[in-house]
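The next block holds one structure in the form of structure tokens; read it before the comments.
Rather than the whole complex, this shows some of its chains in their spots.
So that you can tell them apart, the chains are marked A, B and C in the order they are listed, and the count of residues begins at 1 in each.
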């Protein structure tokens, strides 16, 4: 999974089948030093992540598997909101 | 999913099985500041995205899953046309 | 899918199960301005792409799905030979 920060949200009226009723957040990946690294990812969110929160995003098939009852053509979903993390040599956060 | 801008389209007469009757657009990924970032992606489009429009592209298996009735060997599809997005510290757009 | 140019071919006698009778081409990805961008990809080809031709390559599971009758452990296949493309602000090609 990638570690990122929620930096925004995005809305689309015209969309593919299965994209209804999904909250889509924009997540900026972070490196181990909490610096922005790489391109933003649009991820579905069902756990209420807010702007500025640090999150864990899972990509690929796992995102889709969380919707067993219908085809949801997403490739990224927020799977956790980070409470705390510990990086070697930096103590807790 | 990635955030990108539709910058063109591409046609192929000689193609693999399952690629018939697909509109293929060229999408340039964007970073959070709307700057071009990374290589263009060729994505199928069934929702009528036009040149210059900002879109959300889903990659990998999800694209293929939208065609349950036949094998369509694509790995990217436009799943939404962006109406609006909000980036922290920038207000709406 | 990625947009690339066929720059060569590769042969292997010693190979995994399911790799028999596959033509393997080396494809150099291109950016929107037709410049080389990123590392070359080895892709299977069943539609007769020639050296120097611009092609569309699909990666991941879709490549494998085109061989429903046996396990073919490939992760990339040429799905179209580009006839023409149009990039915004550049007219046709």
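Quick note on the criterion: a residue touches a chain if its C-beta (ideal position, glycine included) is under 8 Å from a C-beta of that chain, and two chains touch if they have at least 3 such contacts.
Everything quoted here is computed from the prediction, not taken from an experiment.
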Full count of same-sequence chains in the assembly - 3 placed in this view: 5
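Here is the rule we go by: only the chains that are shown with their structure count from here on.
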For subunit B paired with subunit C, centre-to-centre distance based on mean C-alpha positions, whole Å: 19
Subunit A and subunit C, separation of their C-alpha mean positions in angstrom: 31
Subunit B residues counted as touching two or more neighbouring chains: 60-61, 63
Subunit A partner contacts - residues on subunit B that touch it in the complex: 1-3, 29, 31-32, 37-38, 46-48, 56, 58-63, 65-66, 68, 77-88, 90
Residues on subunit B engaged by subunit C in the complex (per definition of touch): 7-19, 24, 26, 28, 39-43, 51-52, 60-61, 63-64, 71-76
